[in-house]
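Here's a structure for you.
One protein chain omitted, others in place.
Here is chain A:
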Amino acid sequence: MHYMFLIYNCEDRPAHGDPRFEEILKRVNAFADECRNRGVFVAGDPLKPVSTATTVRVKEGKAVLTDGPFAETHEHLGGYYLLNCRDLDEALELAEMVPQAQFGATIEVRPVDHIPGLNHGVA
């Protein structure tokens, strides 16, 4: 089953040049390697800061743009993993290992839905 890991609250990640940057990079890469070794890795990316977000709504056939994120909360989506796990137990075990979680991020684990007739991006 495919699980989406939505990583919230990891906005202030150390920038390139910060002494912690190399350390975190190493851990994030190690996590992705662990996922690949287990054969569960499908995708995973960080997102640029919420200040770069544009929100689109369609009203009466016309796009209405908002400069900013969808929800005015303090906890923003900062990245994701898409993993093909055996079951929820494996997904939760991996969620606990997500390096960003060690630095205060919250991981929401959601199973990917399968709708008959829908051409899925993932198998």
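We adopt the following convention: contacts are C-beta pairs under 8 Å (C-beta built on N, C-alpha and C of every residue); 3 or more make two chains touch, one makes a residue touch a chain; residues count from 1.
The rule we apply is simple: contacts and distances are computed from a predicted model.
The unshown chain of the complex is recorded in UniProt as "ECF subfamily RNA polymerase sigma-24 subunit", chosen from "ECF subfamily RNA polymerase sigma-24 subunit", "Branched-chain amino acid ABC transporter permease", "Mannosyltransferase" or "CbbX protein". The chain not displayed touches chain A at residues 1, 3, 85-89, 91-93, 111, 113, 116.
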